[in-house]
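With one protein chain held back, the other chains of the complex are shown just where they sit.
Going by the order they are written in, the chains are A and B; count residues from 1 in each one.
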Amino acid sequence: MALLQILISGLATGAIYALVAVGFMLLWQTSQTINFAQGEFVMLPAFFVLGAMKFGGMPFWLAIVVGLLLSLIVLGVLFKVLLVDPMLRHGVLPLVISTIALALFFKEGVKTWYAAEAQPFPALWSNDNLEIGGAVISVQNLVIIVVAVTAVLALQWFLARTRTGRCMQATAQNPALARILGVRVERMILYTFLINAALVALASFLISPIYLAKFSNGETLGMAAFIAAIVGGFNQVRGAIAGGLLLGVVDNLAASYISTQYRGAIPLFLLIAVILFRPQGLLGRAEERSV
Amino acid sequence: MRLAGRPGAVFLALVAIALIVAPMGLKPHGVYLISMWAVMSIAAIGLNLTLGYAGQISLAQAAFVGIGAYCSAILTAKFGWPFGGAFALAAVLCFAIGWLLGYPALRVQHHYLAFVTLAFTTLVYLVLRNEEKWTGGTYGISGIPRPSLFGWSTKGGPAFYYLCLFVLAVVSWLTWRLVRSPWGRAFMALRENPLRASSLGVDTRRYTLMAFAIGSALGGVAGALYAPLVEYIDPTPFALGLSLNLLLMVIVGGSGYFFGPYLGAIVSVLLPEWLRVTDSLYLIIYAVAVMLLMVVCPSGLLGLAERLLKPARKEPVARAAAKAAP
Partner (left out) sequence: MTQVLEVRGLSKRFGGISAVEDVSFELNEGEILGIIGPNGSGKSTLFNCILGQLQPSAGSVHVDGRAVTGMRPCDLNRLGVSRTFQLLQVFPQLSVRENLILAGQEHQGTMWSRLVGRGDAGLTDAAERMIEFFRLGHLADEKAGGLSYGQQKLLDAAMAFMSGPRLVLLDEPAGGVNLTMLADLRERLLAINREQNATFVVIEHNMEFVMSLCTRILVLAEGRIIAAGTPEEVRGNRQVIEAYLGN
């Protein structure tokens, strides 16, 4: 029964990774942005909420709404307009450097202007545990799995079934062609940034009650999302979902059954193996290469 | 970048003199910082070869600084080797491991290569942290001696600074020769158009591996100096953060420009120290400064300088292109 517990908590962690990985991948697809601040993007919305409650005296539910809006503005619109747009023409690397600096900015900003210590974050639902056939399963974990998986599936439905979603996919695959076909490419790219902002905010609200809100939370999370996106397949939403879930489970299994010292090494080996032997990812299609 | 004839030579001579007299006007902490600048410059020069000249994105440079540092620390502090031997072995070891790390670069490119090298850095960090028997784990290795060379002790801050400066000078001269040799040209050909390069007889495989090996060896050299400079090492400084920092030095200075790494190291090592007057805000200001710099000049400081010095000749083309793209 310990195995079931590990699996459930692994899936919960993995569902969070998946949320963050999907956003990471969308940004890469539509604007070649490798966002090294993605982890900090997850750390920050919780502090928007805490700040709204502390300085604005708002009730929790209103603070959540404000937190989401602030995320959309800061991590979506401002990030795109101020940082990504000016640098896009100059290749991937200057933007990578900027996102590294942005990560530092967010971390130090929260540490300096809010708090250096971990902050408790109100839970959206009960902290109880369920006992199913001898296994103790936390309700929070179950809710995380359900909410995160629903969100990602809804996103996939949106991308595949709605007109806007298909325009976004067209933009991701071939912006020049999409433009000729009358897709408003700029707007689609903006939507991607907004979706990423919403996904990281959701992830933030889901994990902060469990792990507390702390300025340094982004470091491991960003890396995990990053690995999940690559392992699953860099060019597909369902790849990123599978990658996230797999990574969460493997991580939890490794922590329980393999030395805790080298627990961190397993995702890395997974990453290297996938890149070298199956660079399109576990679920991805091979990218066409022309000579 | 070509030295602009006589004014360039005069300027370089002035910089050299300033570097030689610098320790006389500085407090011990200042001498330590310019020593650190010299060490980080060496590591960044290595990365600039791999990334700036040969176009192979590597996030593994911190791992090589770490391997070099531990190699020199273990051999001198635990086994009593002379510094020269440990230094040479660190360089050779990193050359060999860098050569092996080049193999993935033959299979994958660009961001995938960045991810593989990133994973390598973290794996090396885990080994340094966990193999306590050799590395002392999180407690690290203390009491790393500063060497005596030919009867000249480098125990004092300024003396060790001159050792770092000497190594930096030698590395600079060798790199200068390398980038102007056929190898340097082949590296740039790899960066700009590997397909065409190979049709002109350039063995892209060999040159890619060499670009990795030489760049990594310089990381090892920097590490071998780092250990006696700080006299105590633990795994923390060699984590991914340093790799990202070295990448920052190369890009901010100007990737593919010979003098880029020196400037980048100033920005990364000295700028935060100068900003310390702003107290707890210094890292925030530093982060904003880096972002602004990248927005204003994505090709780095030397790219900006080149643009300003060569007025408007190619500008109309660039502008027309920018306008054409909606």
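Before moving on, here are some points about what is shown:
One rule holds for everything that comes next: a residue touches a chain if its C-beta (ideal position, glycine included) is under 8 Å from a C-beta of that chain, and two chains touch if they have at least 3 such contacts.
In this text the structure is predicted, and so the values were computed from the model without any measurement.
When the missing chain is restored to the complex, the residue among B:L149, B:M188 or B:L275 that touches it is B:M188.
From the options B:K27, B:K155 or B:R196, the residue with contact to the unseen chain in the full assembly is B:R196. From the options B:L178, B:L270, B:V288 or B:A305, the residue with contact to the chain not on display is B:L178. Screening B:K27, B:H110, B:K155 or B:R206 for touch with the missing chain picks out B:R206. Remark: the residues of subunit B touching the chain excluded from display are 177-178, 180-183, 185-186, 188-189, 192-193, 195-204, 206, 256, 314.
What we mean here is this: only the chains that are shown with their structure count from here on.
Listing the residues of subunit A that touch subunit B in their complex gives 28, 34, 36, 82-83, 86-87, 89-98, 100-102, 104-105, 108-109, 112, 179, 223, 226, 230, 261-262, 264-265, 268-269, 271-272, 275-276, 279, 291.
Those residues of subunit B whose C-beta lies close enough to touch subunit A in the complex are 57, 104, 107-108, 110-112, 114-116, 119-120, 122-123, 126, 129-130, 195, 240, 244, 247-248, 251-252, 255, 280-281, 283-284, 286-288, 290-291, 294-295, 298-299, 322, 325-326.
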